[in-house]
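So the structure is just underneath, and the comments pick up after that.
This part shows chain A:
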Amino acid sequence: MSDPSAATTPSGAAGARRPLVRLEHVDKHFGALHVLRDVDLTVAEGEVVVVIGPSGSGKSTLCRTINRLETIDSGRITIAGEDLPQEGKALAKLRADVGMVFQSFNLFAHKTVRENVTLGPVKARGVSAEQARKRADELLERVGVANQADKYPAQLSGGQQQRVAIARALAMDPKVMLFDEPTSALDPEMINEVLDVMTGLAKSGMTMIVVTHEMGFARRAADRVVFMADGQIVEDAEPETFFTAPKHERAKDFLSKILTH
Partner candidate 1 sequence: MDPVLENLGLFASGFLRSLGIAAWGLLGSLVWGTVLAVFRISPVPVLRAFGTFYVTWLRNTPLAIVLFTMAFGIPAVGINASYYVFGVVGLVLYTSAFVCEAVRSGVATVPTGQAEAARSIGLTFSQTLGLIVLPQALRAVVPPVGNVLIAMIKNSAVVGALGVGGDLFSVYNRLTSAQGYAALPVLTGVAIGFLVMTLTASALLALFERRAAVAR
Partner candidate 2 sequence: MRKTRSAAFAATVTALLTLTACGGDDASTGAEGEVAQPEVDTSATFEAGTTMAEVQEAGTVTIGTKFDQPGFGLADLEGTPAGFDVEVAEYVAAQMGVSPEDIEWVEAPSARREDLIANGDVDMVVATYTINDKRKERITFAGPYYVAGQQIMVNADNTTITGPEDLAANPDVKICSVTGSTPAENIRQYLASPDQLVTFEVYDDCVSAMQNGQVQALTTDNVILTGYVAENEGEFKLVGEQFTEEPYGIGIEKGNTAFCEFINESLTEMAESGAYEEAWTATAGQYEGTEVPELPELDPCA
């Protein structure tokens, strides 16, 4: 049995690091539905946190509140100590520092792969076109789609598109990367090519918050696993502890369902 305090305190090396993303008492409703209930979560610099939970547990919404794609009703969210700004230029600036990868890729359909990656640096950061292009080609090389740079997103497979989406986010040199079920829309044979890129990213020291159902990735790459149910964080532990000895009934139930088939 592990230390009971492990559920709320980040453990190991990550605990010593500076907190980068902090959610305090966050509440959100969709109409009558209470999707986030008094959520507290701290993610330290360089930490990889995997958020799991049954569908409808609020994990995607949680992810989206961190760059304010969803607003919150009450509570506080800070990134590197700064409160999330209201809608406007300051928010745009903050979003540039928070990379996001979506379930449905959301590549800009009317732009080529390379343009997808250079657009942010050029338009939001003011990087020169030439420099952005150079960096884009490096990133596309890194995610393994360099040879597709001049194609349009629709001409790529789902796995390739998602890797481009990761390159697009990385091009902004983000402080933290948010992944909202990045492999859920992929055919099974393409899941690994995306997870490999994400694992490499985690090893390189990127701060990551990953909403996923990929337990293998959680075991392999996560520093912590956060389990959500009914809009609440019910368990927060190191992967090994969580998968071998979950404490909460809901977590046990969830794990038994996904691990036994």
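If you want to know what made the cut, all candidates are chains of the complex that A comes from, given by their letters.
The rule we apply is simple: contacts are C-beta pairs under 8 Å (C-beta built on N, C-alpha and C of every residue); 3 or more make two chains touch, one makes a residue touch a chain; residues count from 1.
Since this is a predicted model, take the numbers as computed values, not measurements.
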Of 1 or 2, the one touching chain A somewhere in this complex: 1
Partner candidate 1, residues of chain A touching it in the complex: 67, 69, 87, 89, 92-100, 102, 104, 106-110, 119-120, 123-125, 152, 165, 168-169, 171-172
